[in-house]
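Take a look at this one; I'll ask things after.
The block that comes next holds chain A.
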Amino acid sequence: MPKTLDMPRGTDLSVGRSAEFEREVTADDVRRFAELSGDRNPLHVDPAYAATTNFGGCIVHGAYQVGLASCLAGMHLPGQRVLLTSTDARFPAPLHYPARVRVRGEITAWNPETGAGRLRVTVGPTGGSITADILLGFTLHEFKTSRARASSATATSRPVTGAAVLVTGASGGIGQSLVESLAKYYPVLAATHTEGTNDAEKQQPRVQTLTLDFCDPEWMDQLRAVIPEHGLYGIIHCAWPGAAQGGLLTTPSDVLTRQMAFGTTHLVELARLMVDRIGPDGGRLIAIGSTYGTRQPRLNLAGYSLAKAALEHTVRLLAAELALRNVTVNALCPSFVPTGMNRHADERRQKLEAASIPAGRLCRTSDIAAAVEWLLSPGASFTSGQVIALNGGQL
Partner candidate 1 sequence: MFPDLPADQIPRASVSAVAQWDSLATLNLVGVLEEEFQIRLGADDLPSLLSFELIRDRLSERVYAQNA
Partner candidate 2 sequence: MKLADALRQANQQASRPGNALRVHLTCGITPLHLQTFLTAHLANRVAERPVTVETGAFGDLLGNIERARRDPADGIAVAIEWSDLDPRLGFRTTGGWAPDGLADIVSGAASRLNALESAIVAVADRVPVSVSLPTLPLPPCFRPPTVHAAPHALALREAVWAFAASLADHPGIRVVDPQSLDAESPPGQRLDLARDLQCGFPYRVEHANTLAERLTALLWPATPKKGLITDLDNTLWCGIAGEDGVDALSWHLDRGDHAFALYQQMLASLADLGVLIGVASRNDPNVVEQALAREDLLVPRDTFFPIEAGWASKSESVARILDAWNIGPQDVVFVDDSAMERAEVAAAFPNLECLAFPSDDDESVLALLNTLRDRFGKASESTEDRLRRTSLQAASARSAACPEVFLAAANAELRMSWNVPDARCLDLINKTNQFNLNGRRQDEAEWRRRLADPSTFLLAVSYRDKFGPLGKIAVVLGRQTETGAVLDSWVMSCRAFARRIEHQTLMALFERLEADAIRLAFEPTNRNGPMQEFLTAVTGQAPTRDLTIPRGVFEVRCPRCYGKVIWDERTERAADTLLLDRVSGFAG
């Protein structure tokens, strides 16, 4: 029996890796194989008969040599986790026995994503020509516990260690909840407009707070100074100036301009920051919009509605422009959330809002956090330029 080596576990396979062993094939081996398989064809086991054929003497079963290939796959390369899926064997020359054979296998294909590969095994007497050329298809079998581990890892896979997620407007209702839930998996940079507004943030170990005033012309430089190269993975743009009431005609121009900036130019500047600071895993830019944007604009919140609608279009255009850099850009538009700017809504108001939602409840910050988590995941890498409403089926 060949020594059981430290069997590879399938994580270090690559095209070109090879393994081999040598074995004596005796008359006894051939006899036992004939008994086990039932193939007692005299060509293999009757020397007198074999002498009358063009082979001149007994030859080893081809299937026996395939068995040797199976031994190489199962014990050497890929080793313990192998599962054969197909065989294709040719026998270019007869193998007489007794003989010392050399069995050599080389990986000719390997796809780590699907876990499938091909192994080409040759068998032949040492110093002689090949007597069996076998192509094995294989995959790797999973362990029960590792599969569970693997699936949970996919849902909340972390990016490269150290690459952080920036949350703007981290002191708002949505912002705070996002910081808390994201901090479980990512280093978080919580940017707030005012200092020291949330003790809960300070208690969390992976959260770094930062004061960020979008009115300060240097705000981009401040962020650049704090975030190292390759140090950014996600940006969740929650920051928004208070929604001024009124229609477009009554909203002062500077207020309107400021609302628009948060949905357009600031978002574009954050996109620039993203491009400057992402690492090899790419990036995720998520803007928090609102159903009051294009879905259900509110006349008395005209400035807010207009700016949130503009945000949706900014997202679409940025998504196309950043796609090659592996950055996805999406908007999440929650319906009414009783937090942040809506925290003063009384119970009646809340019930009124809930009445228009088929799911029968208001959007929670946890709903938003879950959607953010998904958009941040590697699995969401093909979802970009989308405006996703979180509104319980609201028409």
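A quick word on the picks: all candidates are chains of the complex that A comes from, given by their letters.
Just so it is clear, contacts are C-beta pairs under 8 Å (C-beta built on N, C-alpha and C of every residue); 3 or more make two chains touch, one makes a residue touch a chain; residues count from 1.
Just so we're clear, the structure is a prediction, and the values are computed from it rather than from any experiment.
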With reference to the defined contact criterion, which of 1 or 2 touches chain A in this complex?
1
Tell me, which parts of chain A touch candidate 1 in their complex?
320-321, 323-325
